[in-house]
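Below you will find the structure I want to go over with you.
All protein chains but one are shown in place.
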C-alpha cells in the first residue's frame, strides 16, 4: 500500500488550541515503522496533546495526521487501528483481568476461539497467566500495569501509544517494567510513541527522542544526538542527569571565550574536574554534596554559571560552603547563542 | 531536660497490626537531634506506618515512642509538637496560601502580630512571597509543595515528618526540591524523618538511611554503609542504581568461591568490566543496552546470576543477544549466606 | 479512623453514641408504635398499656375491609412503570448533561434544577388539567408518567457519570466503542451502585406516594395501596387506630420484608454510591 520507506505515522503542521490556550503549534513529525519514539518535555509542553491528537481523542485545528499512509485527521479514535496505555492504566473496574484484556476484541465481535487464543498469548507475554479472574482492585500496581500492556498488545495493532505508563510505579518497579516494555516492543515489532517527562526513560528506551517545549518541537533525534549535540540551552539543561552546566562568557577565562564573547557555554558534569589551587578555569563554592553510592555529585555556586556539577567516583565528603577550583578540556565546551539560546555551529 | 547526647526520637519495640495484618513488628530506632533520617523500602514494608506511629496518627499495639525524652505513645497527634508534610500536600482547598500556612498558629491562638511575622519569614524561606492570596487550586504542583513545606516550618517545631513529599512532582522538579528540602533542614537545624521508596532520594539526602522490609528494619546506617557493606542480599539488591548483581557460587570460577561454596556473591556494576575473549570470570548474554548520556548500562543474562550490569562511559552500541565475557577484581566481591541472605563477615 | 480510639476523644465518642441511639429511638418510634398497636386491642393501644394481650384480629378486620390484593397489584404496576421510565430517561439525560456539550445545555440544566424547587405537588391543579387533556386520567400511566423525568434522578446519574474517570471513556473509544457503546459498557456498569440506590429510593417513594394518585385515580382498578389505605382509614369508615395500624403495616410489609432480606446489598449500594 505504501512504500516501505515511507513514514508509518506522519504529522504535518498540526496546531491545536483551547479557547486561545496553546496546546501545540505547527508541529511536524515523521515516525518510521517499528520505531520507539519518546515525546519528552516538561509538563505543559504539548507532548500529551500530541499523543492525544494521534490517538484521535482530540481533533486538530489545522494540519494533517497520517497513519500508515491513510489520512486519519478526522477519523474517530475507534477506527484508527491503534492501542493506548494510559497513565492511570484505565482498567475497567467492573471487569476482571481477562475481560479487560479482551474488551476491544469483544467490541469488535472477534470469534470466541480467536479471543481465547489471543488472550492466552497476551497473558503469557506479560506474565499474567493465573490472574484471569481477578478484578483490577485485587491486583498490585505493577500487575495492573501489565494488564494495560496486555490489553494494548492483544489486538495486534501495529501502533501503540503510551502516556507516561510508568509514573504510577515505584522507583524499583519502574526500572524493571521499562525493560519489559522495551523488550515487548522489540519482540512484537510494534511502533511505539511514548510520552514521558523523565529524560532517563526517554534516553534509555527510545530510538528517537522528540524534546518538546511550549507546544513546539525543540529537538528530535537519537538520544546520543540530544546528549552530545543539544540544539539549544533548553535541550542542554533538560537532558542528562545532572544536566549540562551553562556558563556565561564573563565567568570563564577570556582565552577560552575570545572567539564568541556573546555565547553561553555548556559543559557536562563528566567533563569537569576538581583542580589544584590556582590551576582551575573556574572558582566556585560548594552548594550541595550528594552521595549516590557509586559516585558523588558536587554542585557549585558561582556568579554567571548555572548547574555546575562535578561527578566524582565513590564517596566524597565536602561541606557546603567550601570553595574549590574546577578545570576542563575546552574541547568539551558546547557553545550557544546568548540571545536565542540555539547552538552555534562548531 | 534530657542529656545532650540522648536520642531526640526513640522508638522501642513497636508493633502495630491491623486485624492480624502486619504493619510493623518489634522495631526499635534511635534518631539523634538534628539528623535527616530516611525510612526507605518497597511499598508495604512498614515505612509509612512507622512515620504515622511517630506522628500519632496510629497507636501502637505495644512498645514505646519517646520524643525529646517525653513518652508520647498515647498522646494524640495534636500534642506531640511536630509537623508533617504529606504526599498529597494536604492543603486545605478553601483556604488561601497564607491561611494554609497559618492554620496551626490560628488553631493554637498565636497573637496576630506574631502570626504575621512568622508568615513573612516562612514565605520568604520557601520563595512563596506574593502568592499569599492564591488558593491551592490556582498554583502549580511545585508551589503547592512549597506551601506544605512552609506550613511545616512556620510553627518552628524541632521535628518534621515527611511522607514521600516528592512523589507527585515531575523528575526535573524532584531534583531541585530535593536540594531545597535538604538546605531547609540544615539551615533550620530540624530533625527530619523522611519516608521514600526511592533509594536515590534516601542516599543523597539522608544522614541515616533505615531500610525496611516486611515490617522490620533490614539495615540502618549511613548511606555509605548500606552501599559499601550491605547487611543482606535484600539491601544489596535495593540500594544502588542499578543495584548489585547477585551471583550463585556455581556460576563463578571455583577458585574465587572455594572458601564459601554456600555463599551468594555480590558485585557492583562499577566493579565489573568487559574482558577479552577467554580472560573473563563470567560468560553472559547481553539482554539490554541502556544509554543514559554520560554512560551506558549493559545488562546480562546468565544462569545463576541476577542483575549483572556493566557501567560503561559514553555511548556503547551492542545488540541484545550478543555474548560477552566479564571480569572483576575478587576483592570487590560481597559474600552473603545462601540460606539467610545475610552478609558473611569478611 | 483508628484515631477515634485515642484516649482523649473517648468522651466525645461516648456522647456521640448515646446521642445517635436516642435519635434513632425517637426516629423509629412511630413505626414501633404502629407495629405494637397493630397487635393489640384499641384500648390497650391508645392507653399505651404495655402488658395488653397480643391479637391478630386487627389484621383480619383490616384484610376484609378492602380489596388489598388489587391495590397491591396496582401499586406494583405503578412502581414498575415509574422505575422503568425513570431508568431510561435519567440515564440518557444524565449522560447528556455529564458528557456532551450541546446548545442550551446550561439553560436545560437550570430547568432541571427548577423542578427540584417547584415540586409537582404545588402545581397539582395544573398537572391535573394536563393529564386530563392527554386522556391519561385514572390510568397507571397518568400516575406514573409525570415522574419519569425525575430531576433528582438526572442529577444523581449525571453525578455518577461525571465521577467515571475520563480515561475509561477514552480507553473504550480507542478499543472501538461508539458513543452509545461507551455508555452501555463503561458508564452504566460503573454507576451500578447508584442505579441500585436510586431504584430503591424510587420504588419506596412511589410505593408511599399518596397525594397525586389520590387526585388522579377514581376507580378501584387503578387506585394504589396508599390511596386505598387512606380511604380505608378515613374518619367516615369508623375503623380504629389498631386496625389502621394493621392496615398500614400490611401496606408497607413488602417494602419492609424486601429491606430486611436484601439489607446487606442495600447498605452496600448506598455505601458505594456514597463513597463516590
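Order as written gives the chain letters A, B and C; numbering starts at 1 within each chain.
Convention: a residue touches a chain if its C-beta (ideal position, glycine included) is under 8 Å from a C-beta of that chain, and two chains touch if they have at least 3 such contacts.
Bear in mind the structure is a predicted one, so any value in this text is a computation, not a measurement.
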Of C:77, C:136 or C:241, the residue in touch with the unshown chain: C:241
Which residue of C:56, C:84, C:180 or C:261 touches the chain not shown here: C:180
Full-complex contact with the absent chain, from C:108, C:136 or C:231: C:108
Absent-chain contact - pick from C:61, C:89, C:136 or C:231: C:89
Residue numbers in subunit B that touch the chain omitted from display: 55-57, 76-80, 82-84, 86-88, 90, 92-95, 103-104, 107-108, 151, 155
Those residues of subunit C which, in the complete complex, touch the missing chain: 1-5, 8-9, 12-13, 16-17, 19-21, 23-24, 26-31, 33-34, 37, 89, 92-93, 96, 99-104, 106, 108-123, 125-127, 129-130, 149, 155, 158-159, 162-163, 173, 178-180, 200-201, 204-205, 208-211, 226, 229, 233, 241, 244-245, 248, 251-252, 255-256, 259, 263, 266-267, 270, 274-275
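The rule is simple: only the chains that are shown with their structure count from here on.
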Subunit A and subunit B: spacing of chain centres that average the CA atoms, whole Å: 25
Mean-CA-position distance for subunit C and subunit B (Å): 54
